[in-house]
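Of the protein chains in this complex, all but one are displayed in their positions.
Every chain is named by a letter (A and B) in the order it is written, and numbering of its residues begins at 1.
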Amino acid sequence: MNTTETDFGNVINHLMYQKAIIDDNEDLQTKIGRYVRIAEEMQTDSLVPSDDPFERCVAQAFELVVQQQFNPWDINLIEFSKMYLAKVRKASDVNLIVAGKIVYMAWEILRLQSDDAVRRADRPETCELMFEGLDTEGFDLFVDPFELGGGEALLYTKELPIKEKIRRHSERPVTLIDLLDAFEEAKEESDIRKELAKFMHKYRRPDFDDKAHKECLEDDIAAVWERVQEFGSGPIPMADLCINGKKDRITVFVSMLFLAKMGKVHIWQEKPPYGEIFLEVKVPWDIVQLEDAATIQDVEIEKVPVIK
Amino acid sequence: MKSERALEAALFSVGKPVTVSDLKLASGLDARTIRSALKNLMDEYNSSDCAIEIAKMGTRYAMQVKGEYSLPAAKLADLKIPKDVLKTASLIAYYQPVLQSKLSDLLGSKIYTHVRTLEELGLIRKKPKKNSIELTTTKKFIETFGIDARSRSEVKAWIGGELTRKNGKKL
Partner (left out) sequence: MKSERALEAALFSVGKPVTVSDLKLASGLDARTIRSALKNLMDEYNSSDCAIEIAKMGTRYAMQVKGEYSLPAAKLADLKIPKDVLKTASLIAYYQPVLQSKLSDLLGSKIYTHVRTLEELGLIRKKPKKNSIELTTTKKFIETFGIDARSRSEVKAWIGGELTRKNGKKL
């Protein structure tokens, strides 16, 4: 067993142990069961190609959130950054690509956390909606008893224990030295941004003009076009074109978009955003040629009549 | 120049609460001299009948108007926190960490606006918890209200102490 497998093994063993000690809670059992399955699947497919056990563990924990929609607040980013910084300080050699990916994932989690916080902060509107038209004065039927203790006095007192202290509001005028100092800081900051932009450009993800990718895409389009032809004329639900799994659904969907752009098919959706997606061959049936699929016409996407 | 006077000038000019290190930078004096001079200054100001005091809040010091003279000063000063928001702030300080939903049970839905104001002023911090948001006070809370505390639990204890003192009994 290699290092990676051992790491994932540790995570899985830990989850199995947790599962074993909470045997009286069905919900938790199911939840942990799901964690185990995901961890097993991830064993073969991690976003961060690192040999370092620590980095792989961190990446795996992050993936649970970023890819599997686990609660982002289950990750303590402060602890992570402390551990990671400590590791980087000790390390003689840091793989910047791996570090960059991990930082990116941490950023993604931070964003999910803030989205979550914003979502939860919406509560007052929900409350107000619930009680709309009702006189809520003294209406405490749904309120949990709250141990007020000594703080109850705060509710009724006119003289609060805290007062905004009055201090002088002081600001000093800016000088030329401040301006020059600021320029030097700004220059440093913009130099760092430039370096970062270069780095991002160098290690950016392969774009869609990539040759290998294009060939692969052309094969996909051709395969999907073949499936379309088997259906003959008339509207075809996208679901019927898919053979198996999520990956195939994506392949079919992307190919359909290209076929629409080529002007070969119409695509439309019955009830956006979740309704069934349909496709219908647009060109006369007798002149449909497979080789056309590889030639993408130079038509603006807005002008292609994709919605029937 | 006596070191007390240099620090007096610094505290007056800066307005906001500052640490011994800040004062070191401004005055060029060493930390030991600063600490001892600050003690003398605090004794001098706080025992006199003048309207200004030097307060210590955790590790920071500030020159400010004595509580009993805040009324004439308040009209000219740029105060930011309305009275009812202050009530919400004191409840957060006393019960922290406290769920926003609990606070709403106590004071009604107006607290959501108060919480937003307090957060914008940097006085409290929000953290998602269960299906609500947990609220705690910040370092700026300590400074704004001139509380001699270094941590959230010290703030909590301080408010408790003030309540006991005011009500003349243990709460």
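Operating definition for what follows: a contact is a pair of C-beta atoms (placed from the backbone, for glycine too) under 8 Å apart; a residue touches a chain by one contact, two chains touch by 3 or more.
Since we're looking at a predicted model, the values are computed, not measured.
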Query = Which residue from B:R5, B:K39, B:K80 or B:R165 sits in contact with the chain not drawn here?
reply = B:R5
Request  = Would you indicate which residue among A:S81, A:S170 or A:Q229 is in contact with the undisplayed chain?
outcome  = A:S170
Hidden partner interface residues of chain B, rising order = 1-2, 5-6, 8-10, 12-16, 18, 22-23, 25-28, 49-52, 65-66, 68-77
Remark   = For chain A, residues touching the missing partner are 166-176, 178-180, 182-187, 189-190, 193
